[in-house]
Structure formats: structure tokens, C-alpha cells
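The other protein chains are all here in position, but one chain of the complex has been omitted.
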Amino acid sequence: EGKLTLSSSQDPGSWDPIDTFLVAWAAVSTNIFEGLTYRGPDMELVPGLAESWEELDEGKRIRFKLRQNVSFHNGEPFNAEAVKYTFDRLLGEEGAKGPQRSNYVAVESVEVIDDYTVDMKLSTPDPVLLTKLAGYGAMIVPPKYIEEKGEDFFNLNPVGTGPFKFVSYEPKVGIKLEAFQDYWGGAPKLSELEYRFITEPATAVAELQAGRVDIVIPPIIPIGMIPVIDADPNLEVVSVPGPTVDALRFNTRDGITADPKVRKAIIMAVDRKTIVDSILAGQGAEIATFQSALSFGHDEELAPLPYDPEASKKLLKEAGVEPGESLQIDIRGNDATMNEVAQVVASYLQMVGLNATIKPYETNVLLNDIIPQGKTGAMFQQKWGGWTFDYDNTAYSMYHSGEKWNPYEKDETLDKLLESQRPLTDRAERERILKEIGAYVADRALELPLYNTNAIYGVSKRVNNFIAPPDNRLKLDDVTVE
Amino acid sequence: MTIKQAKPLLAVEGLSVEFGNSRVVDDLSFVVQPGKTVAIVGESGSGKSVTSLSIMRLADTMGAKFAAGRIVFGDRDLLKASQKEMRTIRGKEIAMIFQEPMTSLNPVFTIGDQICEVLMLHEKMGKAAAMAEARRLLDMVRLPDSEQLLKRYPHQLSGGMRQRVMIAMALACRPMLLIADEPTTALDVTIQAQILTIMRELQKDLGMGMVFITHDMGVVAEMADEVVVMWKGKKVEQGPVSQIFADPQHPYTRTLLAAVPRLGSMTGEEFPKRLPLTVLENDVPTVVGEERVQDTARYNDVPLLSVKDLFVRFDMRKTMLGKVTHRLSAVSKAGFDIYPGETLALVGESGSGKSTIGRTIQQLQTAHLGEISFNGRSYSAMSAADRFRMRQEVQYIFQDPFASLDPRKTVGFSIAEPINTHGLVSGGKAVRRRVDELLERVGLSSAHADRYPHEFSGGQRQRICIARALASDPKLIIADEALSALDVSIQAQIINLFMDLQAERGLAYLFISHDMAVVEKMSHRVAVLYLGQIMEMGSRRQIFETPRHAYTRRLLSAVPVADPSAERNVTLMEGEIPNPVRRVGDEPAILAHEEIDPGHFVAKSA
Amino acid sequence: MAGFLVKRFLQAIFVVIAITLLVSFAIRLTGDPAVTMFQGGGSMTEDDLARIRAALGTDKPFLVQYSDFLKGMLTLDFGRSFVGGTQVSTLIGKAVPATLMLAFVSMAVSIALSIPLGIMAATRKGKGVDQAIRIFSLIGLSFPNFWLATMLVLLFSITFNLLPPSGMGGIQSYIMPAFTMAVILTATNVRLVRTAMLDTLQSQYVMVARAKGLSESKVLYKHALRNCAIPLITYFGLQFGGLLGGIVVIERVFNWPGLGTLAFDAVAARDYPVLQAVITVLSLMIVGINLLVDIAYGLVDPRIRTE
Partner (left out) sequence: MAATTSSFRFKSLEFILGASLTVLICGAVLLSDVLFPGAEKVNLLSRLVPPLTDIQHVFGTDPLGRDVLARVVAGGKISLLVGFTSVFGAVIFGVFIGLVAGYYRGFWDMLLMRFADLQLAMPFILLAITFIAIVGGSLTNTIILLIVSQWVQYARLVRGSVLTLREREFILSAQAIGVPDWRIILQHLLPNLIGPVIVLMTLNVANNILLESSLTFLGLGVDPTIPSWGGMLADGRTYLQTAWWVSVFPGLAILLTVLGLNLLGDWLRDSLDPTGRTTG
């Protein structure tokens, strides 16, 4: 019983699972839609709409046993047809219009074996596929509903099998859900959910303080405002390590940073621990590779290069870099934290005799033009969400030659390593290769790894049973309010 | 005679007014009895307007300081009254007619609005009643088409029409005291006579006291009971009107009276005449200057300016689609020549199109039809360079001096402007010298060059405009009521200046004036305008000695005589006031002209 | 008048076409919506991008895209948002009234405040009141609107819990955003009114109006104000136009679902259809406002002829 109000930082515009990559979509839709698999806040993959599955044909076919007696919010039954319909749609014409499809290209087709059994045929084995089935584009949609009402209607009036059903949506304002009494997992404890789209951090916090919002979903609360929430007796900050990692990538092709020695010198010149402790107020962790500790492929053993300005200076000298040499750091102009971090980095570099200037860009310009075209300064900000929590997702885009986010580095060894792990279904082997990639990249010092930030939730104390998920995918069926 | 002296309506006692540290009114005293008129005459810039504004307590807003004195109205000292108290007095108990009608009317409100406002305020009338009353007032001051006029804006009226609006506004609430600051300067004599009669009647009916400021001694003779003569900020003489005219005591009063132009004084003369001038030298009136026959017109040359069949019309009403339905024909088929060295006077009823003709010649107004040529060349055939030259050679003195001076520029700048524009004198110092010289020629001093227009009196501003016109060394000056705000002695001085320049340089004038005596004194030929058409045109002598057209005769008979003992024979004009606004298609009939004597043209009545 | 309106209408069409052409072209130089769509963690290949571009229609030559847009506009169909595919007309239909209302209320409040204050300052030039008004007005300017807004929220929503900190709803929700904007507008307007009034207060007709015995307020508000109304009308018009297109910050701080937010988000996502529609609507409104201003000139001052 009761109503929970949440603030989300963005309006995804459409509730259709195949249209978007935005976490803001997932923050809402996890309550509406479900996939064959499910990954909760503990990051463990568990059965979702599929009760079980088995890998056949050396990983090229997966057979799912579906949950029975599940129905969509509109009363339509959930069955193998719905699964087939979902994937046909995703991989067909409709899916071609959206970005999600690219995640599921490994799926060749879905075959209905019987009402509650489907086979998923893969063109190549995809070790991450089961994880992907827990999210976004693979959410099971109601075939009849979509066929009857049309795609446009579905965009704005989503229907799924999840614990809450859609009530109303007002673009740029919010979306309202209500408890789905017939949910297979039992009716949720809350009767109503309201998400409000609030883009402005201070506003979100103010709403929280005013008691008009119960949970502020990340990423919005700025580090600087954490003390405000902490100081409020009715509120608390809940933070969990998230998937988001930040690094300053080097231009490894031209200029002084073409020399790995210089790159290492730069890394050693920056005291990342202090940055995490002070600028991030501890809401993050130092990283050695461009992934979070939760990520598959993360290597506990691999330690980041130490902070050692003296060694740094020495390296620079060896590399023949004169004191006073200047370099430019490109960042996203609207990233307040990075803004501060970059300034601190610049001041650390100053101490080893490098003159760093910072150039903020509008995000799109940076992502569309500056990085892909290789027009960056000596260092540039890379930020990655990696919702699959799998190093491959990041590493491939970052380091494989020809990828958009990798304008400079062409390294055959690295390319081979990246390619070799992709079809492997042997988790251990894959993990080994991923770790090797991590170590290789760290050794080559392709980037200055900074930190993995926490997902910071602001939560009212009237909310109970709330477990903060690291990936924003809040499923609120167990939550209660006072 | 002071036995049954009632309590005076207004008593000014020892009033001194200062601007900054210059005292412009010094120890002035006079009283106004109910039903009586005190005329204040005096030198231009002697503080007349400042005095009236002080009575209204409006001089405060101009930055005036009352150094001493009292102004007792009823039993209140107005100088001690707050602005709030003054508001209940202004408009209702004391009304004022301002000197400069152009700048006194609010340009963005209709005439009707501005008159109704007082009525609604003080007489508590409703809008409709006020409008009806306003109409009656406009009819009373003989404005044509009063109903439509109420909806018009000040800039659409002629100078005299505006002045009559001001008068109507001031009389609207039947005040106990009326301060009239040069109320008739822009009016032709026939209308002036009419207005003066109305004022007198109101005075009789209401027992209204009047402070009447004027430079026109004829008007003084006609209106005043008492006369106060001011000079250099001081009262120099005061007395009953007959006494002042018969037996002036102060030398300044004597010079003033000596300078009064008298209609008919030139009878028998073929040409205008430059007359010697009585000026005050060391407080003694002395006659200076020569007498000279002004035979300067060169009729054998090509006319300097030739106006043929000029029509000027204003669109008055339009349909939604922009089609004109009503037009005002301001000028209809007017034509005349001006020869080098000649003065052509243009006289006529207020609103008859005199200023419009002048403005059209100066290319400030586009003609509907007709041709104007200067020096034998038609305007339409002129190149840009020729036009530019023409703007040096033809100068226009606007009827309203205040409005025609840039409020943000010193008058020195304004006078220097034509010099600089046309490169007549080079070098800053030389220009400045020329400006000083011009200022002195019009009776001001070089120190005035650094002041701004609002710091001058009406007559001073008019002289500044004259100086500016002279600055460009023109061949033709269009003087639109250019002397009307000047006291007679300065006026005489300027007339002589004009004549001297004419003699020296062959300057020609188009002299627009309502003052028949001055016209008689100055002009070679005279054109009489009525409702946009020339009624009669001929040499000075022909017009003044053998006027043929009825309108001309009426004009001459209405001129007030500067002699309080003279009989007044005012023939009031009555009946319909002719309306210049007509439907499109219903154009006014164009009258044909007849040459009854060589050079003497008269319109045949339709 | 009718001819004038027709002329202005034709000019308006020209303006709308010119600006949409310009904006559509320029924005396409600054980023690709297809790439933007992968923000948030998707790995993309050129194939993916090409596929999405085809779906969005951004693979067609620019002029084809533009003429499609024009054709759509003739049937009042602005197309679909690139983000989520909502009908653009739905988005615009919600945002325009929200912004208009807010802009209108703020303008009204600001004018209602600034005219009396400005006149008060002008008539008491140099006195304490004048100084106070002038200095106070500067405070409104020296701190950015978000600063002011946040302060108000802290005070009225959090400390006193009187007003909702954000969102559009009842009258209450208008108070803070409108007030914030009004404060900033008023800062400029007060001084503008003051200056304009100073220019007219010395005129002779003001003196004549006083000579009529009119109350000071009539003299000031009727006679003087109307004579200095031209710059004020001009500036109010500019401000109003500016409010329609430029109140992003206020809209964001108060989470107001208006045109500014819509435009901002559309720019950020390179959502061309929304952007083009916003620009079209905005330019129509601006042209309309400026037309009204020009007509107002003629009404306020009869000497100005509407051409």
C-alpha cells in the first residue's frame, strides 16, 4: 500500500524496449517489463520469465523453458509466441530503427518448440547473451497488443509482465504506474509508483528535501550535495559501486603522449587516491583498468601505477620532455565532477613540469566529432557505463582498431586478444583473456585510469526494503513506504 | 480711485526668481483685480513667462528658485503651497495659455482627449458631455470641422490651430484667473479679434482676472486695464493703460512704444522702407540708423523661386483596406514668383496653408501636384548636389522655434550647423566667431552659445532660429511667423537686419506673417491666402491701399490699433466655419484669377 | 493596414523558411543523432549507424530532408521525435502553453513592478528612493537566475515548506519561477523606465498637463509614460520573445515542461524534427510579437506611420 515517488534524470521519450540505451528507461521499465533472465541488485543472473535454460550445439542454441501462468498487464497470456514475437520484432524491421538491436545480433532466430519452450539459435556463441537477455531490448512484449494498437501507441502506453502496470505518461513530466495485482511473483507491496523527470541536480535534491520525492535515482546527485542529504534527518544517502568508469585517454599517435614513458609518467604524476577521497568524497574507487570491480574480467591483482611524482619526473626526463611542455585535456563540458577532477589533474601535472590546459566540449560534439575524428588534445575524457558489467563491452569499443572510440591506437596484438575472447563460452578462459587485455592495456598505458564512481541514491527514510541496484534497474515490488 | 478697491485676486509681491545663480525676475510686484486685465509687456527674455510659470508654481520643475517674495492668490501664498495644493488650483482657478503651442500639446493624444481631460477633472463631466463641451469650445475659437478635429493629433494642425486649442483648453473650466502668455502670436488678425472678444466676454461674465502677456501693443491697447512694463527682469513702469500709452515715463517704455509698427504708416510709399530705430543708449532712447527706401527687388531677373499650381493634400480618413475617403486640401493651385531681393509676404487666415507652402518649398512636404523651381530649375530636374546646394540657399525658419531646435545641442552648435554642413567658414575658431557675430546681430550675446534651448525665453529661441537661418548665407529665407514672438523693439531691429541683408546681398524673403503692420513695413508684394488658395496678390501698395477681395479687407479692418482711446470696430465673423476636409471626389472649387491692375490679381468669387 | 499585414505575412514566411533552413543545416554540422542514441553504453558499428540513419531519414540529402520538413509543415505535421518517436506536435502542443503562461505571468509581474518603481525613481531622481531602487535592481542582475531560483527554493520550499520546489501545477507552482524571472526582468526594466521617463519629464507638455491641475499620477502615467513608451514597448517585446526561447535555466531549475527545456533536450540529442518545430513555432511567435510591437508604435505615437 502506498505511493512511492521517484525522480529520474531523463525522459527516454519512448517506453518501447528496443528504442533506447538510456538507464533512465531501465529505471522505470524494470518494473513494467521482464526478460527471460533477470539480474537483481546482487548482479547474479537468475531466471526471469524463463524458468530454466540450457545451452545446446556448443553454445549456438539455447533452449528456454518458460514460466507458466504469466500474463501481460492487458490480460494477454505470456507464452512462446510472445518470446518469438519479441525477438522477431527486435531483429526485424522495427528493431532496425532502434539502437538495441546491435546488442542481439548474435541471435539468428527464435523457434517455438511448444507453448512454453523456445529455442534461440545463435550465429556465433555469445557469452554475454544471457546477461543481455536480462536487459533492455530483450524485454518480452505483448504481441497482440502491439499488433492491435500499433507501434506508436505502444511507445507511449507500454504493457509488459512486470509487477507494475502503466497508468499514464506525460512527456518531459513523468510517468505513473500502479500495482499489477496478477503479477506472477505476487502483487507488489506498493499500490502506486510515480516517476518524475527532473534534470537539475539541485532541483532533485530540493524535491527530496521537501518530501515530494522519495528516491532520487542516479546519476544526478552531485558529490557536493551529499552532505546536504546527510544532514537531513529524514533522508539518507545510499550508494553502491556502479558500472560507470572514468579515464583520461591518451593520444597515443602524436605528440609527447605517443611515448609510453611519458604516458606512464603522467599516470604516476596524478594522485588518484586523493582525488577519489576528496573530490569524490570517497564515493568511488580507484581503478587499474577501464572497468568497475563488479565487471567480468576485473583483475583484483592488477594494481594501478603508484602515485610517484619523483619517478614521473625521471621518466619524463628520460623521454626527453622539457619542463613546461604543454598538453591539452578534452572533457565533457557539462560533467561537473570531471571538471573538478581535470583541474586537479592539471595541477598535479603542473608539479611535474607539464602545463595542462583543459578544453571543455559540448558532449555531442566531443563524442561525434572530436574523438572519432582524432581531433583531441593529448588527453581526453572517456566515460563508460557498461551496463552488462562485462569488460568486453568496454574493451572492444575502446581498444579494437577502427572502433569509433579508438581513434589512435592500432595494435594487432590487442586486436587479436579482443577478438579471441568474443566467441568463447568457457567463462574461465574468457575471464583469463579479459584480464590479459586489462594487463596489456595497463602496461601500454593507453589511458590514465581514474575511478569507478558509485551510484548515489538519495532516499527518504520513509522508504523501507529498498536495495539500491548498481545499474539503476530498480525493481520495486518489495519496497514499502510508511 | 482706490477707495472701493476690492480684495485683489492676485498679488505678486517682491517676487524674485533665479535659475542657478542668475536672477531672471527681480523684485516684481503687481496686483490683478477680479474682472480686470493686467498686461505685461516688455523685452524678450525679461522674465514674463517665468513670472507666469512662477504663479502656477510650474517654474519649480524647470529648476527655478524663488529667492524672495510672495504670490498671494485669494488668501494663500502660492509660493508656500505644496504641489498637491497647487493641483487643486491649477486648471480650475488659475489657467494658463502657454507661449509655445507646438511643444505644449502632448503629441500622442488627440485634441479631444486633451481638452476633455480638464473638463472631466474639474467639471466632473462624463466623457460624452465633455466631448460635446469640447466641441463647443472648438467652435467658439472658430476651429473648423470641430467634430473631426477632436480626433486629430497636434501635429496635424497648423500653428494657429494649436494655439486656439490651447486657448480652448485654458478657458474650458472658466478659471478665476487666466494667464495668457502670448496667446495670439500665431493667429491672423481676424481670428485674433474674435478670440480677444471671447476673452473679454468671459471676463465680464465671470469676473475673471487676466494676466495678459503680449508684445503686440495693439492688443495691449485693446485688452488691458493696467500695464506692467518689464525690462531686464525688473518692472520698470506700471500704470493704467491709457497713461502708459499717453505718457510713458521710463525710457524703455518710450523706446518700446516708438518701435510699434502702425498700419497705414506707409501709405503712399511704393517700396518698403528701412526706418531708423529707437534704442536705449545709456538709458536714453536714441534714434540710430538710416532711413532707406528698400528698392532691392530685381524683377528683371529670372525669379529666384517660382511656384506653379501647387497642390498639397493630406489624407485624413481611410477605409480598412487603405483606400482614402477624406482629404484635407491644404494648398490648392497656389502659384507665385519671388524675385531676387524681393520680399513676398504671405498672409492669410490661420490654417490656410501658409506653413504648408513654406514646408513644401523646403522639401519637407511632398506636393501632390505642381512645380517648384529655384533659380529657373525645377526641383524634379535637380541632381542631389543641386538639392544640397539649395538647402544652403533656401532657409526655413520654423513657426515653432522650440520644436525646431535639438534639445540636446547647445544653440551654438545649432547655429554652427549650417556653417559646418556647407563648409562656409573653416576652422573651429572662425566658426565660433561667426556664431558669436550672428548671435549679436539678433540681439543675443556670445555667452548664449553654450546654453541649451530650454534655457531661453520664447523670443530668444526665435532669434536663435533666425540666426541659424542667416548662418548659411542663403538667397531665400522662408520666415514662418519668424518675428511673432519678439517684442516690438527687437522686432524692429530684426526687420532692419533683414532689410540690410536684402540690400547688401539681394536676399529674398517669403515672409509668412499675421502682423499686417509688419507686412506693410517689410514687403514688396503680398499674397493673401484663404483656404489654401490665393485670394489676392499684388504689390504692397495695391493690397494695403486698394484691397479688392472681401477677405483682404476684413483682414485689414481687424488689425488692432495701438491706441487705447481708439474706437474698436470689430466685425465678428459668424456662421459656418469653412471646412478644408472633404470627401475624395468632392474637391474644392478652384477659383480663377483676374488681373485688375498690372500685377494685382484677385480671385473671382465662385 | 490590410496591405501592411499582407506584406508582413509574406515576410514572416520568408523569416520562417530562412531560419529553419539555417538551423536545420547548421545543427546537422554539429553531431549525428544516430551516434547520440548509442550514448549510455551501446557499442556501435558503422552498420548500426547506417541502419538508424536510414530509419530516421538522416541519410537522405539535406535538401530532401528539408523539403520533407516543409511539406510536413504545410499539413501541420512536424514529424516524430528522434528520441522515442513521439509526435512532435504533441510535444510542442504541451510545451508552448507551458512556456507562454510562464512568460506571460513573469512579464506581467515585471511590468506591473517596474513601471511604478521606474517612475518613482525618475521623479525622485537622486533622492534616497531612487538610489535604493537602482541598487536593489542591480542585485537582481548580479546573481544568475539559477542562484536566485535556488535561494527561493531553499527558503520557500525547504525552510518554510510553502511552495512546491518544482513542477508545473496549480497557481502555487507559478509563484517561484515567475517571481525569479520577474526579478531579473524587473532589474533591467526599472532602470529603463526610469531613463525613458527622465527623457520626457522635462517636456513642455508635461508642464502643461500639470498646469491643467491633473493629478501627479495622471501626469506621469498618462502624459509622460505614453510619450516614452516606444523604447519600453520595444524592450518588453524583445524580452517577451527572449523569454519564449531562452528560459532554459529557469525551466530546468523549476522542472517546467516548456519550450526551453524541449529545445535544450532536442539540441542535446540532436533531435532535428523537434528542433525544427521549436524553431518554427518560436520564429512565428517572434515575428508575431514584433509585428504587434510595430503596430503598437503607431497606436502609441500617431506620428509614426506604419509602413
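Annotations for the structure displayed:
Letters A, B and C mark the chains as written, and numbering starts fresh at 1 in each.
We take it that a contact is a pair of C-beta atoms (placed from the backbone, for glycine too) under 8 Å apart; a residue touches a chain by one contact, two chains touch by 3 or more.
As the structure is a computational prediction, the values presented were derived from the model and not from experiment.
Within the full complex, the chain left out of the display is in contact with A, B, C. Contact with the chain that does not appear here is found for just one residue of C:Arg51, C:Lys94, C:Arg191 or C:Lys212, C:Arg191.
Set against the missing chain, the residues A:Asn334, A:Gln373 or A:Asn464 yield one that touches it, A:Asn334.
Considering the full assembly, B:Tyr396 is the residue among B:Phe109, B:Tyr396 or B:Phe498 that touches the omitted chain. Among A:Tyr136, A:Tyr361 or A:Phe466, the one in contact with the hidden chain is A:Tyr361. Although one chain is not displayed, its contacts with chain A can still be listed: residues 201-202, 222-225, 227-228, 274-275, 278-279, 332-334, 336, 339-340, 342-344, 346-347, 357-363, 365-366, 369.
For chain B, the list of residues touching the undisplayed chain reads 19-21, 61-63, 102, 155, 362-364, 388, 390-392, 395-396, 398, 400, 403-410, 412-413, 417-418, 421-422, 447, 450-452, 454-455, 468, 472. The omitted chain makes contact with chain C at the following residues, 11-12, 14-15, 18-19, 22-23, 26-27, 29-31, 134-135, 138-139, 141-144, 146-147, 150-151, 154, 187-188, 191-192, 194-196, 198-199, 201-202, 230-231, 233-235, 237-238, 241-242, 245-246, 248-249, 260, 263-264, 267, 275, 278-279, 282-283, 285-287, 290, 293, 297, 301, 303-304, 307.
As a convention for this text, only the chains that are shown with their structure count from here on.
With centres computed from CA atoms alone, C is the chain lying nearest the middle of all the protein shown. In whole angstrom, the spacing between the mean C-alpha positions of chain A and chain B is 87.
Chain geometry summary: the mean Cα position of chain B and that of chain C are 51 Å apart. Taken residue by residue, chain B touches two or more other chains at no position, since every residue touches fewer.
In chain C, no residue touches two or more other chains.
Those residues of chain B whose C-beta lies close enough to touch chain C in the complex are 53, 56, 58, 61-62, 83, 87-92, 95-96, 98, 100, 103-109, 117-118, 121-122, 153, 155, 166, 169, 318, 320-322, 402, 454. On the side of chain C, the complex with chain A involves touching residues 30-32, 35-45, 48, 51-52, 54-56, 81, 83-87, 90-91, 94-95, 146, 150, 153-154, 157-158, 161, 164-168, 252-255, 257, 261-262, 265, 268, 270.
Looking at the complex, you find that chain C touches chain B at residues 1-4, 201-216, 218, 222-223, 226-227, 300-303.
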